[in-house]
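Complex shown without one protein chain; remaining protein chains in place.
So, chain A:
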Amino acid sequence: MTAPPLARGLLGAGDPSLAAHRAAHGPLPAVPDLAVLAGDLTGRGGAGFPVARKLRGVAEAARAAGTPAVVVGNGGEGEPAAAKDAVLLDRSPHLVLDGLALAARAVGADTVVLAAGRRSLPGLQRAVAERGAPVRLVELTDRFLAGEETALVAAVDGGPPLPRGRAVPVWRRGVQGRPTLVHNVETLARLALLARGGPATTSTLVTRHVPGRHGPVVDVAEVPLTARLGDVLALGDAQAVLVGGYHGSWVPARAAAGLTLTRDGLAPAGAALGAGVLAALPADRCGLRETSAVVSYLAAESAGQCGPCLNGLPRAAAGLELLARPGPHPPGLLADVHRWAGLVVGRGACAHPDGSVRLVTSALRVFADELAAHAAGRCTATSHAPFLPVPAGAR
């Protein structure tokens, strides 16, 4: 992965030390009401939930339960195509720790946890030691679902990192059975900038994938939410853009170029910013083949707890793998894939089946011409070099 470009704001100038943090941002001011300050800030972990509502919900639940709340910073970025949270933790750990301190004060928490992947931990240990902060660091596995809110809570509690469903939400009963505030690390860093008067709600971190001379070029950038996608991502000869990541959607490049990154800007294209991934698939690749590799990986990453996901995703993945090869295909295969995909939606304890199906159905829609070519025994791709990153074994 290439180094992210130097940027002001969330990504700082590249020096993660406390001294550089204080020089750039000054001391952390006291905030009388964090929920008011958060305003219309939305979570940056994928679901885009309003931050203020979560803050108020946890504070109320803790008061009602008569127990201090728990605050968890979620740096779990199991998505292979996403790197923005890891880059943020590397470059600006003290903004994230500031955000944790603000959130803990706001909801009356006596326990503060920061959970992240193994590679992020050494830097975080240094940062936590530098400021003597009472923050417990928890190492997460690099499984796709490690950052799923309920799986994260299970991991923090020392159990296997499995989603548990949301019959009882974590804001009511999370870590140690206590009301728990879980915020993505970028969300926390944005709160730290907001506390200092920065315009932190209007931009976002994205992980960009574009073709380069020696394979895909990946970087992380902070971009305005009102920017047009075509100005944020070098589309070149791209045929389609993957928006949001592996629970996201394909959008034809021509339609994608003019979209803004706000929720309302992406919605007409059936897309959402999700995990902040933007990938410009070059014209020489096969979108079906790329999607098939990702979906096989996603099927294997199912926690295997819910019958429809356990049964439906591997079948949809196997069907897609056949469709991704030039035909002839078994009659009814495309209808089977649609049916299997439809059967898993809304029937899991977490969003994994729904998100995976979103990717499958967008691929079948956007790459319809390629489907027809495959059915006729041809593939239009001239390169089979992998573009989207998929952990070894799934491709």
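Before moving on, here are some points about what is shown:
The rule is simple: a residue touches a chain if its C-beta (ideal position, glycine included) is under 8 Å from a C-beta of that chain, and two chains touch if they have at least 3 such contacts; residues count from 1.
FYI, contacts and distances are computed from a predicted model.
When the listed names "Acetaldehyde dehydrogenase", "Ferredoxin", "ABC transporter permease" or "4-hydroxy-2-oxovalerate aldolase" are checked against UniProt, the chain not shown comes out as "Ferredoxin". Interface note: of A:P308, A:P326 or A:P386, the residue touching the hidden chain in the full complex is A:P308.
Considering A:A23, A:A47 or A:A64, the position touching the chain not shown turns out to be A:A47 (whole complex). When you scan A:R63, A:R166 or A:R254 for touch with the missing chain, the hit is A:R166. Summarising the interface, chain A meets the missing chain with residues 47, 163-169, 172, 272, 305-309, 311-312, 342-343, 345-349, 351, 354-355, 357-358.
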